[in-house]
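After this line comes subunit A, so read on.
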Amino acid sequence: MTARTVLQPADITRALTRISHEILESNRGGSDLVILGIPTRGVSLARRIGTILEGIEPGSGTVGSLDVTMYRDDLAGQPTRAPSPTQMPKGGIDGKTVVLVDDVLYSGRTIRAALDALGDHGRPRAVRLAVLVDRGHRQLPIRADFVGKNLPTSSDERIRVRLLETDGIEEVTIES
Partner candidate 1 sequence: MKHLLSTRDLDRATAVGILDVAEDMADVATREVKKLPTLRGKTVINLFFEDSTRTRTSFELAAKRLSADLITFSAKGSSVSKGESLKDTAQTLAAMGADAVVIRHSASGAAQTLADSGWIDAAVLNAGDGTHEHPTQALLDAFTMRRRLHGAASRGKDLDGLRVTIVGDVLHSRVARSNVWLLNTLGATVRLVAPATLLPANTSGWPVTIGFDLDEAINDDPDVVMMLRIQAERMHAAFFPNAREYSRQWGLDGERLERLRPDTMVMHPGPMNRGLEISASAADSSRSTVLEQVANGVSIRMAVLYLLLSGDREATA
Partner candidate 2 sequence: MTNDSNSMLITGATLPDGTVTDLIVAGGVIAEIGRGLSSADATVIDADGLTALPGLVDLHTHLREPGFEQSETVLTGSRAAAIGGFTAVFAMANTSPVSDTAGVVEQVASLGARHGYVTVRPIGAVTVGLAGEKLSEIGAMAQSRANVGVFSDDGHCVSDALLMRRALEYVKTFDGVIAQHAQEPRLTEGAQMNEGALSGELGLAGWPAVAEESIIARDVLLAQHVGARLHICHVSTAGSVDVIRWAKARGITVTAEVTPHHLLLSEDLIRSYDTRYKVNPPLRRNEDVLALREGLADGTIDIVATDHAPHPLEAKECAWAEAANGMVGLESALSVVHAAVVESGQLDWNDVARVLSSKPAEIGRLAGYSTPFAVGNIANFTLYNAAASRTFGTEHLHGKGVNSPYLATTLPGQVIATIHDGYATVLDGVLVDAAEVASKARAYRG
């Protein structure tokens, strides 16, 4: 098995900064924005984006988490998964622009589950998707609005995202 690093810590930081600016640009400012990370690593990324947004426009960095375990379509046939916490921000999501944040976008099924989960929490005005890595191979008609890096891969390759908060180091590698 060979592993090559495709994103160094500095690349990750730059990508998140660019994504944060793109979010503000497309939203025409920071009002009514809610950044929801999908556990596990999406939550760390969402928090970082929130911090960056706060630095650019104070009051724009409202952050939460959205666990999608209960909405997955592949629960049977796998070992039982323990859910992670869902934390909705105080103002809720009704009428807000929700930006979902995940580390890797692949088949799109996680995001489909996230849209279902979101629907049970309220009715956002709009839902956007920000991902650190888009590796292609979509199985559903889902697309990301904000992408850190496009990484075309073959399906027998594996993308590994490691972040300081969860893994102690910072890098994105492709293993084959």
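The definition used in the following text is that a contact is a pair of C-beta atoms (placed from the backbone, for glycine too) under 8 Å apart; a residue touches a chain by one contact, two chains touch by 3 or more; residues count from 1.
The candidate set was assembled so that all candidates are chains of the complex that A comes from, given by their letters.
None of these values were measured; they are calculated from a predicted model.
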Exercise for the section: Have a look at 1 or 2 and point out the one touching subunit A within this complex. Expected result: 1
Exercise for the section: Enumerate the contact residues on subunit A facing candidate 1 in the complex. Expected result: 67, 70-71, 75-86, 116, 119-122
